[in-house]
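Note that this complex is displayed minus one protein chain, with the remaining chains in position.
Going by the order they are written in, the chains are A and B; count residues from 1 in each one.
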Amino acid sequence: MSQRHNGGADNPRHLGRREWLSALGIGGIATLSGCVGGEDEEDEAGGDEDRDTYDTAAAASFETLNPIYNTENGAGNAIARALDQGYTFNEDNEVVPLLYDLSTEDGAVWTFEVRDNLEFSDPYGQVTAEDFVYLIQEVHQSDWANSAATINWGGVDVEQTGELEFQATLESPNLLWPETFDPLLYPIPRDLIEPYVEDEDVEGMQQDEELLELTFSGNLGPYVMDEWNRGSGTQYSRNDDYYLQEADDLPDEFDDAPYFEGGSITYLEEQSSRLGALETGEVDSAAIPPERYEEYDNRDDVYVNQVPTPYNTILSVNMRDNGWNTGPGNLFRYKEFRQAVNASISKQELIDGVYRGLAQPHYTWQPRFTDFYPGDDDLPQFGMGDEYGREFARDLAQEAIDQSEYDYEFDGDELVDPDGNQVELDIYHSAGQETSQLTAEFISEEMGENLGIDVNVEAIDGTRFGEEFWTADPAEDGLTDEVNGEEVSWDTDVSPGPNNPGPRSATSNEDWDMSIVYGLNTYPRNPLTNQVFFDGANAQYNPVGYYPEFDAESLFADMRQATDRDELISILEELFINLAEEQPYIMLLFSDDLIGYREGLEGPIENFSNGWDLPVWTYE
Amino acid sequence: MATKKPERFDQVDWSELSESGRLDLSINSIGMVITSLPVVLLGLYDWRFIGDRTDTFEFIGLSRNLESLDYFFIFTLLLFFFYLILPLAQNPRMTKYYWKEFKRNRPAVVSLGWLLIVFAGGLLGPLVISAPEQDILIGHQPPVFLSVDAANVANCVGDIVGGQCQGTWEYPLGTTRGGKSVFTSIIYGMTISMQIAFITTTIVAAIGISFGTVSAYAGGWVDEVLMRFVDIILSFPTLLMFLLILYIYGAGLGMFILVFSLFAWGGTARYVRSKSLSVSEEEYIKASRISGASTYRVVRKHVVPNTASSIITQLTLLIPGFLLAEAQLAFLGLGDSNIPSWGQLISAGRSDLAFAPWIVLAPGIVLFLTILAFNFLGDALLDALNPEAEAESE
Partner (left out) sequence: MGLGRYITARVAWAAVVSLIIVTITFVLLAAAPNPSIREAATQAALQGGDPAAAAERERELRGLNEPLHVRYLDFLQSVYTLDWGWSQHRSQPVTEALWEGLYYTAQYSIPWTILTVILGPIVGVYSAANMYSWKDHAATGFAFFGYAIPNFFFGIILLLIFGVWLDVIPVVYDTSVPLFSLDNVIQLIIPVFVLVTGSIGATMRVSRNESAEFQNSDFMKTAKAKGVSPLRAYAYHVMRPTLVPLSTTLVGQLLALFLGSSLLVEVVFGIPGLGRLTFDALVAQDTNLVLGATLVFTFIAVVGNLVEDLVFTILDPRISYDDR
């Protein structure tokens, strides 16, 4: 879990959350338990007999519960108990309409149909299309409110077409628009936010008591939030009028949902406290660390689910000018050398040792469980089986060296630079994260043994790494560099930003060689989103200075034009085969979420969508 | 200890007293200068002439690299030797007297023994035992004679008896999650603890004593200004400062030692000041002032030596605080995880406490014993140097 929490998205403490909101998806209640980062779900129910409340624990406190401004994963779960969002995804990755149903003909014009039995608390009345349209146009699309969803609604033309219906027109068609989570909305009463909108009062809206305490939630969530104690957590009681009880299009179990009388989320920072609480029955579910999986799985009172995730563990190698600080000629720039690095690290041993076998090898930019995964046969599998080992890695490295103008060579065991000194590189990992440290030290040993490179392990605070190493001050617009024989300019689509400051000559403040501080999301529901990483050398997110050697840009252009899913899949497969070959980041593994539940709890599934139907969870 | 105090009146070195020059170097100072010179030179050599990544002793084939912290540590060890150990040897009579007093307190003797073990382990251990190495496949091995559920261990090094993995002599105190030997890590942690103890003490003593004596002796507005400055230091939010430095510049063990000792001398300065105030009221100080000794000389030759014993006691009681602070920071995840300190070991093992308690218990107990030993030692020194209370009580 720590990996997720701290390496999940691109910045451990701060960015992960928004990532989650905008892309990974809090399908309403969907992520309650499965997709939670650094967050443990535990139902306490106060011991074995008393199982009529659903209680969980959070590893960190909530910054805000204001639905307009929340960008945090954990707080999103706390809100989700009391307030549904537009739709979610079930275990088959199909859209499940909650507040509204989305439909489209061509991917460009999307129609939202709002349910007719949605009620805010008094005095705000029924939820209508007007509330949503007002929220989008006056808050999300305004230039003053700076709401969490602002980024999702740029360039979308919204129009109310009926009492309970509105339309959104996209700039360019996107068949997977719901999968981007962009059209996901919270219901917010127009009358509540109108005064702030008129005064353009951001602070007022952020600090509004009703928004923070969710007192307007009416029948819009399975529970009603009773209290938010800033120091200890949230308390809920059952919402007897939950609107999904009347829904015909959902499974029958929803007719009586929710099945618990109440619930709570408690902050428990210490992992040992969370596990201790699980053991004593004070809470009935918690994230389990890999080394204790077997132990808990063998217990009678707990069962453990292994849930695959789309967050990867990668070794980022710096291809910019401030990388490869051991000598001239950055070898990371040759894909053969990146392959060699990958082939020098035993994925199997890493998975067995650090993750106790509870992780999946990572070959290309997509987990195995998606439709878009090309299949193992088509992919090189560096670091596994025959494609792992000293000889294999050294042959690949030699290929890279042959292309380099500098005289690197293998001298006995050591890889030496043109001056005859052993190549020495640094690897950074998150301070205070044991998994991260173990992985870094393992990589250091493997690269030393198989590639003859002396790797120094350095711990660093995630915030500092983000500020000084990973991101940089953007260079001026319009710098160009030759990529793959073509000239690429850094102002065509987006201006240079902190995450892609420009060509390889644009660098962050501090030099660095390799890092495992951040993992990234591989966007399994909507892999098109991966264009932020790989859409050419000037893609929006490219801190490592990766220049694709295949025509990534035209692949992404084709995908945006694709008119049906099969076409999309075949282009994506081509993309992923190329990425597996190129290793823009050295792909290591996907760690699994291990979640322990009290025996008898029905509902959890071993699937990425775990928790989408939380209101119908119950004890036998 | 008050080793500078002439033992008997007839042994007072009048020639020394009559010299008023400032370069009156004793044999101790000469030894100090002579031995620290090579260290300084080596440091310069390390800094100027060899690259960051080259080991300091590569030219003689040793692969031990020295960090700036190590240089400082060696320097403080020399200080300690020339101004504490050597004077004791130079004054066998006084030493014998102190030892006799000290020996009566048995816990203190045991404590001294333990601290000597830690000290020797910290100095010599890294030379004879190679650094703890990670091997992720042998994580969570139990200590020798103990066993753990095989489900919690990746690969058991010892025998598996009835589903229980047995400990082996290869890892006498078991291993961490990463497969590092806990025993070796504790030995290496001794070095860190000794570095913390010696370096912080030196910094705190240097600043605290200077401020305290100057303040006490100068009096007037100087005293006022210095003591008000101490007020600020005493109320300064050190943790906040450290955290901000950590975020902006990154901070390792060196920074920890620097920041925490730079804000920890307030108490010492106050203490030294009040001690010096009472000492400077003594007749012999007045006498030497009347005989024309300079202020510097009076402070250096009389005030400092005569408060030395109580200062040493006070410093001894300060060291455990630093060891604790390091462990606490490590516990909060703010420590320097590149170093094998006891605190790091405790914090690394705390989530495995329920099934692998040795990772926390072994370094925790060592830390506990070390802090305890420093306390007993300080307490014994206090008793030995306060003979009045003792004499009356018998």
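Everything below uses one rule, namely that a residue touches a chain if its C-beta (ideal position, glycine included) is under 8 Å from a C-beta of that chain, and two chains touch if they have at least 3 such contacts.
Keep in mind it's a predicted model, so treat the numbers as computed, not measured.
Considering the whole complex, the residue from A:128, A:245 or A:266 that touches the absent chain is A:266. Residue in contact with the omitted chain (choice from A:52, A:210, A:253 or A:279): A:279. Note that of A:305, A:444 or A:499, the residue touching the chain absent from this view is A:499.
Residues of chain A in touch with the missing chain: 10-11, 13-15, 18, 22, 44, 57, 61-66, 143, 146, 151-152, 154, 202-203, 206-207, 212, 229-233, 235, 266-270, 272-273, 276-277, 279-280, 282-283, 463, 466-467, 471, 474, 493-495, 497-500, 532, 540-541.
On the side of chain B, the interface with the absent chain consists of residues 107, 219-220, 223-224, 228, 231-232, 234-237, 239-241, 243-244, 247-248, 267, 277-278, 320, 324-325, 327-328, 331-332, 346, 350, 353-354, 357, 360-361, 364, 367-369, 371-372, 375-376, 379, 382, 386, 388-389, 392-393, using the contact rule stated above.
Keep this in mind: only the chains that are shown with their structure count from here on.
Chain centres here are Cα means. That of chain A falls 46 Å from that of chain B.
Within the complex formed with chain B, the residues of chain A that make contact are 270-272, 275-276, 289, 291-292, 294-295, 298, 349-350, 352-354, 356, 424, 431-432, 434, 437-438, 441-442, 445, 454, 456-461, 463-464.
Residues of chain B that touch chain A in their complex: 53, 134, 136-137, 139-140, 149, 151-152, 154, 177-179, 246-250, 333-338, 347-348, 350-355.
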